[in-house]
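One protein chain omitted, others in place.
Take a look at chain A:
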Amino acid sequence: MKLRSVLVANRGEIAVRIIRAAKALGIRTVQVYSAADADMLAVKLADEAIEIGPPAPKKSYLNIEAVIAAAKRADVDAVHPGYGFLSENGDFADAVVAAGLIFIGPSGDAIRLLGDKVAARAVAEKAGVPTVPGSDGRISSLTEALAVTERTGFPVMIKAAAGGGGRGIRIVNDPAELETQFPQASAEALASFGDGGLYLEKVITRARHVEVQILGDGTDVVHCYERECSLQRRRQKVWEEAPSFLLPSDVRKKLCDSAVALARSVGYRGAGTVEYLYDDETREFYFIEVNTRIQVEHPVTEMITGIDLVEEMFRIAAGAPLSVRQADIAVKGHAIECRINAEDPRRGFMPAPGKIERLDVPEGEGIRFDTMLYEGYVIPPFYDSLLGKLIVWGEDRSACLARLSQALAELKIEGVPTTIPLHRALAADAQIATGAFHTRFLETWLETEFAADGGRAAEVA
(Lines give C-alpha, C1' and ligand atoms only; values in the text may rest on other atoms or scores of the structure.)
Protein backbone atom coordinates (compact mmCIF):
# COMPACT_ATOMS: atom_id res chain seq x y z
CA MET A 1 0.00 0.00 0.00
CA LYS A 2 0.95 3.62 -0.23
CA LEU A 3 0.94 6.09 2.66
CA ARG A 4 -0.73 9.26 1.46
CA SER A 5 -0.84 11.23 4.71
CA VAL A 6 0.63 11.29 8.20
CA LEU A 7 -0.19 12.92 11.53
CA VAL A 8 2.94 14.13 13.34
CA ALA A 9 2.27 13.48 17.04
CA ASN A 10 5.22 15.45 18.39
CA ARG A 11 6.74 18.93 18.40
CA GLY A 12 10.08 20.74 18.14
CA GLU A 13 12.93 19.74 15.89
CA ILE A 14 11.84 16.12 15.42
CA ALA A 15 8.43 17.23 14.11
CA VAL A 16 10.27 19.35 11.53
CA ARG A 17 12.50 16.38 10.66
CA ILE A 18 9.49 14.06 10.15
CA ILE A 19 7.66 16.62 8.00
CA ARG A 20 10.72 17.04 5.75
CA ALA A 21 11.02 13.26 5.29
CA ALA A 22 7.29 12.96 4.55
CA LYS A 23 7.44 15.77 1.98
CA ALA A 24 10.39 14.08 0.26
CA LEU A 25 8.18 11.00 -0.14
CA GLY A 26 5.14 12.99 -1.31
CA ILE A 27 3.15 12.31 1.87
CA ARG A 28 0.64 14.93 3.10
CA THR A 29 1.53 16.16 6.61
CA VAL A 30 -0.78 17.08 9.48
CA GLN A 31 0.85 18.58 12.57
CA VAL A 32 -0.74 18.56 16.02
CA TYR A 33 0.10 21.38 18.43
CA SER A 34 -0.68 22.65 21.91
CA ALA A 35 -2.00 26.15 22.63
CA ALA A 36 1.61 27.19 23.41
CA ASP A 37 2.94 25.93 20.07
CA ALA A 38 0.81 27.71 17.44
CA ASP A 39 3.91 29.52 16.12
CA MET A 40 6.25 26.56 15.97
CA LEU A 41 8.14 25.80 12.77
CA ALA A 42 6.49 22.39 12.23
CA VAL A 43 3.04 24.05 12.21
CA LYS A 44 4.24 26.46 9.50
CA LEU A 45 5.75 23.67 7.39
CA ALA A 46 2.91 21.15 7.64
CA ASP A 47 0.11 21.02 5.08
CA GLU A 48 -2.42 21.21 7.92
CA ALA A 49 -2.26 21.80 11.67
CA ILE A 50 -4.68 20.88 14.45
CA GLU A 51 -4.68 22.24 18.00
CA ILE A 52 -5.07 19.42 20.53
CA GLY A 53 -5.09 21.08 23.94
CA PRO A 54 -3.51 23.36 26.54
CA PRO A 55 0.28 23.79 26.99
CA ALA A 56 0.75 21.07 29.66
CA PRO A 57 2.05 17.94 27.85
CA LYS A 58 -0.36 15.63 29.65
CA LYS A 59 -3.27 17.68 28.32
CA SER A 60 -1.95 17.80 24.74
CA TYR A 61 1.01 15.77 23.40
CA LEU A 62 0.46 13.00 25.98
CA ASN A 63 -3.32 12.99 25.59
CA ILE A 64 -4.05 9.82 23.59
CA GLU A 65 -7.75 10.64 23.01
CA ALA A 66 -6.93 14.14 21.71
CA VAL A 67 -4.23 12.88 19.33
CA ILE A 68 -6.44 10.07 17.98
CA ALA A 69 -9.35 12.49 17.53
CA ALA A 70 -7.08 14.81 15.51
CA ALA A 71 -5.89 11.90 13.36
CA LYS A 72 -9.48 10.88 12.60
CA ARG A 73 -10.53 14.45 11.89
CA ALA A 74 -7.60 14.93 9.50
CA ASP A 75 -8.37 11.56 7.87
CA VAL A 76 -4.69 10.53 7.79
CA ASP A 77 -3.34 7.07 6.95
CA ALA A 78 -0.67 6.95 9.63
CA VAL A 79 0.71 8.51 12.83
CA HIS A 80 4.41 9.20 13.47
CA PRO A 81 5.16 9.53 17.20
CA GLY A 82 8.73 10.94 17.00
CA TYR A 83 10.68 10.48 20.26
CA GLY A 84 9.59 11.12 23.85
CA PHE A 85 5.89 11.88 24.52
CA LEU A 86 3.79 8.88 23.31
CA SER A 87 6.49 7.27 21.16
CA GLU A 88 7.09 4.33 23.52
CA ASN A 89 3.57 3.98 24.82
CA GLY A 90 2.22 0.58 23.72
CA ASP A 91 -1.36 1.63 24.51
CA PHE A 92 -1.02 4.58 22.15
CA ALA A 93 0.27 2.31 19.37
CA ASP A 94 -2.75 0.02 19.98
CA ALA A 95 -5.14 3.00 19.97
CA VAL A 96 -3.77 4.17 16.61
CA VAL A 97 -4.30 0.71 15.13
CA ALA A 98 -7.75 0.39 16.73
CA ALA A 99 -8.68 3.65 14.98
CA GLY A 100 -7.88 1.96 11.67
CA LEU A 101 -4.58 3.80 11.17
CA ILE A 102 -0.95 2.78 10.83
CA PHE A 103 1.39 3.41 13.78
CA ILE A 104 4.88 4.24 12.47
CA GLY A 105 6.82 2.01 14.82
CA PRO A 106 6.65 -1.48 16.29
CA SER A 107 3.45 -3.12 17.57
CA GLY A 108 2.05 -2.20 20.98
CA ASP A 109 3.07 -5.65 22.22
CA ALA A 110 6.68 -5.20 21.05
CA ILE A 111 6.84 -1.75 22.69
CA ARG A 112 5.55 -3.15 25.98
CA LEU A 113 7.87 -6.17 25.87
CA LEU A 114 11.03 -4.20 25.10
CA GLY A 115 9.97 -1.22 27.23
CA ASP A 116 9.84 -3.36 30.35
CA LYS A 117 13.50 -3.40 31.35
CA VAL A 118 13.29 -6.77 33.06
CA ALA A 119 11.47 -8.45 30.16
CA ALA A 120 13.89 -6.85 27.66
CA ARG A 121 16.83 -8.20 29.60
CA ALA A 122 15.32 -11.68 29.40
CA VAL A 123 14.83 -11.26 25.62
CA ALA A 124 18.47 -10.20 25.29
CA GLU A 125 19.74 -13.19 27.29
CA LYS A 126 17.62 -15.57 25.23
CA ALA A 127 19.08 -14.08 22.03
CA GLY A 128 22.60 -14.64 23.38
CA VAL A 129 23.30 -10.95 24.09
CA PRO A 130 25.52 -10.34 27.15
CA THR A 131 23.76 -8.48 29.98
CA VAL A 132 25.14 -6.55 32.96
CA PRO A 133 25.56 -8.86 35.99
CA GLY A 134 22.56 -8.33 38.26
CA SER A 135 19.27 -9.78 39.43
CA ASP A 136 17.48 -12.31 37.24
CA GLY A 137 14.40 -10.21 36.77
CA ARG A 138 12.46 -8.29 39.37
CA ILE A 139 13.35 -8.53 43.03
CA SER A 140 10.61 -8.33 45.58
CA SER A 141 12.49 -7.91 48.86
CA LEU A 142 15.56 -6.39 50.44
CA THR A 143 16.77 -9.87 51.46
CA GLU A 144 16.68 -10.91 47.81
CA ALA A 145 18.52 -7.70 46.83
CA LEU A 146 21.27 -8.32 49.39
CA ALA A 147 21.69 -11.88 48.11
CA VAL A 148 22.20 -10.56 44.55
CA THR A 149 24.97 -8.21 45.71
CA GLU A 150 26.90 -11.14 47.13
CA ARG A 151 27.32 -12.24 43.52
CA THR A 152 27.79 -8.84 41.84
CA GLY A 153 29.61 -6.83 44.53
CA PHE A 154 29.21 -3.06 44.95
CA PRO A 155 28.48 -0.48 43.67
CA VAL A 156 25.14 -1.56 42.21
CA MET A 157 22.31 0.34 40.56
CA ILE A 158 18.74 0.01 41.78
CA LYS A 159 16.64 0.46 38.68
CA ALA A 160 12.91 0.82 38.18
CA ALA A 161 11.57 -1.93 35.88
CA ALA A 162 9.30 0.64 34.23
CA GLY A 163 11.96 3.39 34.10
CA GLY A 164 14.19 4.43 31.22
CA GLY A 165 15.93 7.40 29.66
CA GLY A 166 18.11 7.67 32.77
CA ARG A 167 15.13 8.03 35.11
CA GLY A 168 14.43 5.82 38.14
CA ILE A 169 18.05 4.90 38.85
CA ARG A 170 19.92 4.98 42.20
CA ILE A 171 23.51 3.94 42.85
CA VAL A 172 24.37 2.36 46.21
CA ASN A 173 27.89 1.63 47.48
CA ASP A 174 27.36 -0.77 50.38
CA PRO A 175 24.71 -2.97 52.09
CA ALA A 176 23.70 -0.16 54.49
CA GLU A 177 22.92 2.19 51.59
CA LEU A 178 21.00 -0.58 49.86
CA GLU A 179 18.88 -1.08 53.00
CA THR A 180 17.98 2.63 53.14
CA GLN A 181 17.48 3.22 49.43
CA PHE A 182 15.63 0.06 48.40
CA PRO A 183 12.25 0.97 49.97
CA GLN A 184 12.59 4.59 48.82
CA ALA A 185 13.33 3.49 45.26
CA SER A 186 10.29 1.20 45.27
CA ALA A 187 7.98 3.98 46.49
CA GLU A 188 9.46 6.42 43.95
CA ALA A 189 9.06 3.95 41.07
CA LEU A 190 5.44 3.37 42.04
CA ALA A 191 4.78 7.12 42.16
CA SER A 192 6.67 7.95 38.94
CA PHE A 193 5.85 5.00 36.71
CA GLY A 194 2.82 3.39 38.37
CA ASP A 195 4.92 0.26 38.87
CA GLY A 196 7.07 -0.25 41.98
CA GLY A 197 9.04 -3.14 40.40
CA LEU A 198 12.82 -2.95 40.85
CA TYR A 199 15.89 -4.82 39.63
CA LEU A 200 19.61 -4.60 40.37
CA GLU A 201 22.56 -4.13 38.02
CA LYS A 202 26.26 -3.95 38.77
CA VAL A 203 27.80 -0.54 38.03
CA ILE A 204 30.34 -0.84 35.23
CA THR A 205 32.80 1.93 36.06
CA ARG A 206 34.58 3.73 33.22
CA ALA A 207 32.22 2.32 30.61
CA ARG A 208 31.37 3.81 27.26
CA HIS A 209 27.78 4.14 26.09
CA VAL A 210 27.64 2.51 22.67
CA GLU A 211 24.39 1.84 20.81
CA VAL A 212 23.46 0.06 17.60
CA GLN A 213 20.91 1.40 15.11
CA ILE A 214 18.66 -1.29 13.71
CA LEU A 215 15.96 -1.42 11.04
CA GLY A 216 13.48 -4.28 10.77
CA ASP A 217 10.58 -4.96 8.42
CA GLY A 218 9.02 -7.73 10.52
CA THR A 219 10.96 -10.42 8.68
CA ASP A 220 14.45 -9.14 8.02
CA VAL A 221 16.64 -7.00 10.30
CA VAL A 222 19.75 -5.00 9.44
CA HIS A 223 22.03 -2.80 11.54
CA CYS A 224 23.39 0.59 10.51
CA TYR A 225 26.44 0.31 12.78
CA GLU A 226 26.93 1.97 16.13
CA ARG A 227 26.97 5.36 17.81
CA GLU A 228 29.18 6.51 20.66
CA CYS A 229 27.18 8.51 23.23
CA SER A 230 29.40 8.58 26.32
CA LEU A 231 29.40 12.35 26.79
CA GLN A 232 26.46 12.75 29.14
CA ARG A 233 25.38 15.14 31.88
CA ARG A 234 22.88 13.85 34.45
CA ARG A 235 22.42 10.80 32.21
CA GLN A 236 21.33 12.97 29.30
CA LYS A 237 23.38 12.76 26.12
CA VAL A 238 25.14 15.98 25.16
CA TRP A 239 27.37 15.02 22.21
CA GLU A 240 27.16 11.90 20.03
CA GLU A 241 29.41 10.34 17.42
CA ALA A 242 29.33 7.63 14.79
CA PRO A 243 31.07 5.31 14.56
CA SER A 244 32.52 4.52 18.02
CA PHE A 245 35.97 4.96 16.52
CA LEU A 246 38.09 3.22 19.18
CA LEU A 247 36.01 0.03 19.04
CA PRO A 248 38.11 -2.89 17.75
CA SER A 249 36.61 -4.21 14.51
CA ASP A 250 36.01 -7.73 15.87
CA VAL A 251 34.09 -6.25 18.83
CA ARG A 252 32.13 -3.99 16.45
CA LYS A 253 31.02 -7.02 14.45
CA LYS A 254 29.95 -8.98 17.54
CA LEU A 255 28.15 -5.95 18.99
CA CYS A 256 26.21 -5.15 15.82
CA ASP A 257 25.39 -8.81 15.16
CA SER A 258 24.04 -9.17 18.72
CA ALA A 259 21.66 -6.22 18.18
CA VAL A 260 20.39 -7.85 14.97
CA ALA A 261 19.96 -11.21 16.75
CA LEU A 262 17.93 -9.54 19.51
CA ALA A 263 15.69 -7.64 17.06
CA ARG A 264 15.24 -10.72 14.88
CA SER A 265 14.17 -12.80 17.89
CA VAL A 266 11.11 -10.56 18.36
CA GLY A 267 10.36 -9.98 14.64
CA TYR A 268 11.15 -6.30 15.06
CA ARG A 269 9.43 -3.84 12.74
CA GLY A 270 10.61 -0.23 12.39
CA ALA A 271 13.67 1.72 13.48
CA GLY A 272 15.13 0.94 16.88
CA THR A 273 18.25 1.24 18.98
CA VAL A 274 19.91 -1.36 21.16
CA GLU A 275 21.97 0.31 23.89
CA TYR A 276 25.08 -1.17 25.50
CA LEU A 277 27.80 -0.36 27.98
CA TYR A 278 31.28 -1.14 26.68
CA ASP A 279 34.33 -1.65 28.88
CA ASP A 280 37.51 -0.59 26.99
CA GLU A 281 39.78 -2.60 29.30
CA THR A 282 38.02 -5.97 29.21
CA ARG A 283 36.56 -5.43 25.71
CA GLU A 284 33.24 -6.71 27.05
CA PHE A 285 29.89 -5.19 26.11
CA TYR A 286 26.66 -5.46 28.05
CA PHE A 287 23.07 -4.90 26.92
CA ILE A 288 21.25 -2.04 28.70
CA GLU A 289 17.95 -1.42 26.89
CA VAL A 290 16.11 -1.15 23.58
CA ASN A 291 14.54 2.10 22.41
CA THR A 292 11.65 1.32 20.10
CA ARG A 293 11.60 4.68 18.28
CA ILE A 294 13.73 7.10 16.30
CA GLN A 295 16.38 8.68 18.54
CA VAL A 296 17.54 12.28 18.92
CA GLU A 297 21.02 11.33 17.69
CA HIS A 298 19.90 9.38 14.58
CA PRO A 299 21.49 11.93 12.17
CA VAL A 300 25.08 10.84 12.93
CA THR A 301 24.17 7.38 11.61
CA GLU A 302 22.56 8.92 8.53
CA MET A 303 25.72 10.96 7.85
CA ILE A 304 28.06 7.93 7.84
CA THR A 305 25.76 5.43 6.08
CA GLY A 306 23.80 7.65 3.69
CA ILE A 307 20.56 6.00 4.83
CA ASP A 308 17.60 8.28 5.63
CA LEU A 309 16.24 6.52 8.72
CA VAL A 310 12.99 8.50 8.92
CA GLU A 311 12.16 7.87 5.26
CA GLU A 312 12.94 4.20 5.88
CA MET A 313 10.45 4.21 8.81
CA PHE A 314 7.75 5.48 6.44
CA ARG A 315 8.52 2.75 3.88
CA ILE A 316 8.47 -0.01 6.50
CA ALA A 317 5.17 1.29 7.92
CA ALA A 318 3.69 1.18 4.41
CA GLY A 319 4.48 -2.54 4.32
CA ALA A 320 7.53 -2.41 2.05
CA PRO A 321 10.48 -4.70 2.73
CA LEU A 322 13.76 -3.06 3.82
CA SER A 323 15.23 -1.05 0.95
CA VAL A 324 18.78 -1.98 1.95
CA ARG A 325 20.56 -5.27 2.51
CA GLN A 326 23.24 -5.60 5.18
CA ALA A 327 25.93 -6.03 2.53
CA ASP A 328 24.99 -2.62 1.06
CA ILE A 329 25.47 -0.74 4.34
CA ALA A 330 28.97 0.63 4.87
CA VAL A 331 30.50 3.26 7.13
CA LYS A 332 32.04 6.24 5.38
CA GLY A 333 33.93 8.83 7.44
CA HIS A 334 32.97 10.13 10.86
CA ALA A 335 30.10 12.25 12.21
CA ILE A 336 29.52 14.21 15.43
CA GLU A 337 26.30 15.74 16.73
CA CYS A 338 26.15 18.56 19.29
CA ARG A 339 22.87 19.07 21.11
CA ILE A 340 22.19 22.81 21.27
CA ASN A 341 20.00 23.47 24.30
CA ALA A 342 18.51 26.71 25.66
CA GLU A 343 20.59 26.38 28.83
CA ASP A 344 23.38 28.46 30.27
CA PRO A 345 26.43 26.22 30.77
CA ARG A 346 28.10 28.94 32.82
CA ARG A 347 25.20 29.07 35.29
CA GLY A 348 24.63 25.43 36.16
CA PHE A 349 22.83 24.72 32.87
CA MET A 350 19.89 26.87 33.95
CA PRO A 351 17.28 26.65 31.16
CA ALA A 352 15.95 29.89 29.71
CA PRO A 353 13.04 30.20 27.31
CA GLY A 354 12.75 33.42 25.30
CA LYS A 355 12.76 35.04 21.87
CA ILE A 356 15.31 34.20 19.17
CA GLU A 357 16.68 37.59 18.09
CA ARG A 358 19.23 36.29 15.62
CA LEU A 359 20.01 32.96 13.97
CA ASP A 360 23.04 32.34 11.75
CA VAL A 361 23.31 28.74 10.59
CA PRO A 362 26.60 27.39 9.19
CA GLU A 363 26.37 25.84 5.74
CA GLY A 364 28.65 23.79 3.58
CA GLU A 365 29.73 20.26 2.76
CA GLY A 366 29.24 17.82 5.63
CA ILE A 367 27.29 20.29 7.79
CA ARG A 368 23.66 19.79 8.85
CA PHE A 369 21.57 21.71 11.39
CA ASP A 370 18.29 20.08 12.47
CA THR A 371 16.30 22.72 14.30
CA MET A 372 12.95 24.13 15.36
CA LEU A 373 14.26 27.71 15.34
CA TYR A 374 13.66 30.78 13.19
CA GLU A 375 14.37 34.43 13.92
CA GLY A 376 11.59 35.94 16.01
CA TYR A 377 10.43 32.57 17.39
CA VAL A 378 9.52 32.63 21.08
CA ILE A 379 10.56 29.38 22.78
CA PRO A 380 7.82 28.30 25.20
CA PRO A 381 8.82 27.21 28.74
CA PHE A 382 6.64 24.10 28.85
CA TYR A 383 8.81 21.57 27.02
CA ASP A 384 12.44 20.42 26.93
CA SER A 385 15.28 22.80 26.12
CA LEU A 386 16.53 21.19 22.87
CA LEU A 387 16.71 23.90 20.18
CA GLY A 388 18.55 22.01 17.52
CA LYS A 389 21.37 19.67 16.65
CA LEU A 390 24.51 20.58 14.77
CA ILE A 391 25.72 17.51 12.88
CA VAL A 392 29.06 17.55 11.08
CA TRP A 393 30.68 14.91 8.87
CA GLY A 394 34.36 14.51 7.92
CA GLU A 395 36.54 12.00 6.04
CA ASP A 396 37.91 10.87 9.41
CA ARG A 397 37.46 11.91 13.03
CA SER A 398 40.12 14.62 13.08
CA ALA A 399 38.76 16.18 9.88
CA CYS A 400 35.31 15.99 11.45
CA LEU A 401 36.49 17.77 14.63
CA ALA A 402 38.19 20.52 12.60
CA ARG A 403 35.04 21.09 10.53
CA LEU A 404 32.94 21.00 13.71
CA SER A 405 35.03 23.76 15.34
CA GLN A 406 34.55 25.91 12.26
CA ALA A 407 30.80 25.24 12.14
CA LEU A 408 30.42 25.99 15.86
CA ALA A 409 32.25 29.30 15.35
CA GLU A 410 29.76 30.20 12.61
CA LEU A 411 26.62 29.07 14.49
CA LYS A 412 25.07 32.12 16.17
CA ILE A 413 21.92 32.06 18.26
CA GLU A 414 21.04 35.28 20.09
CA GLY A 415 18.20 35.99 22.49
CA VAL A 416 18.60 33.04 24.83
CA PRO A 417 21.67 31.44 26.42
CA THR A 418 22.71 28.22 24.68
CA THR A 419 25.12 25.33 25.13
CA ILE A 420 27.16 26.44 22.09
CA PRO A 421 30.09 27.63 24.34
CA LEU A 422 30.23 24.18 25.95
CA HIS A 423 30.48 22.50 22.54
CA ARG A 424 33.17 24.94 21.36
CA ALA A 425 35.23 24.04 24.43
CA LEU A 426 34.67 20.31 23.92
CA ALA A 427 35.61 20.50 20.22
CA ALA A 428 38.90 22.19 21.22
CA ASP A 429 39.71 19.81 24.10
CA ALA A 430 42.76 17.53 23.87
CA GLN A 431 41.11 14.62 25.72
CA ILE A 432 38.10 14.74 23.41
CA ALA A 433 40.50 14.68 20.45
CA THR A 434 42.05 11.42 21.67
CA GLY A 435 38.63 9.94 22.42
CA ALA A 436 39.69 9.06 25.96
CA PHE A 437 36.30 9.45 27.59
CA HIS A 438 33.60 7.40 29.31
CA THR A 439 30.10 8.01 30.68
CA ARG A 440 31.33 9.88 33.76
CA PHE A 441 33.93 11.96 31.92
CA LEU A 442 31.83 15.02 31.14
CA GLU A 443 30.58 15.83 34.65
CA THR A 444 34.14 15.82 36.01
CA TRP A 445 35.43 17.75 33.00
CA LEU A 446 32.74 20.40 33.56
CA GLU A 447 33.99 20.94 37.11
CA THR A 448 37.71 20.85 36.42
CA GLU A 449 38.18 22.12 32.84
CA PHE A 450 35.10 24.09 31.86
CA ALA A 451 34.39 25.77 35.23
CA ALA A 452 38.00 27.01 35.35
CA ASP A 453 37.47 29.47 32.51
CA GLY A 454 33.82 28.94 31.62
CA GLY A 455 34.87 27.84 28.13
CA ARG A 456 36.36 31.25 27.42
CA ALA A 457 39.58 29.85 26.00
CA ALA A 458 37.62 28.24 23.18
CA GLU A 459 35.54 31.41 22.70
CA VAL A 460 38.63 33.47 21.89
CA ALA A 461 40.02 30.89 19.49
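By definition in this document, a residue touches a chain if its C-beta (ideal position, glycine included) is under 8 Å from a C-beta of that chain, and two chains touch if they have at least 3 such contacts; residues count from 1.
Basically, contacts and distances are computed from a predicted model.
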item	value
Options "Iron chelate uptake ABC transporter family permease subunit", "Biotin carboxyl carrier protein", "ATP-binding cassette domain-containing protein" or "Probable septum site-determining protein MinC": UniProt name of the undisplayed chain	"Biotin carboxyl carrier protein"
Residue touching the undisplayed chain, where the options are A:F193, A:F382 or A:F441	A:F382
Identified contact with the non-displayed chain, of A:P155, A:G333 or A:P351	A:P351
Residues in chain A touching the chain absent from view	36, 54-56, 191, 342-343, 350-353, 380-385
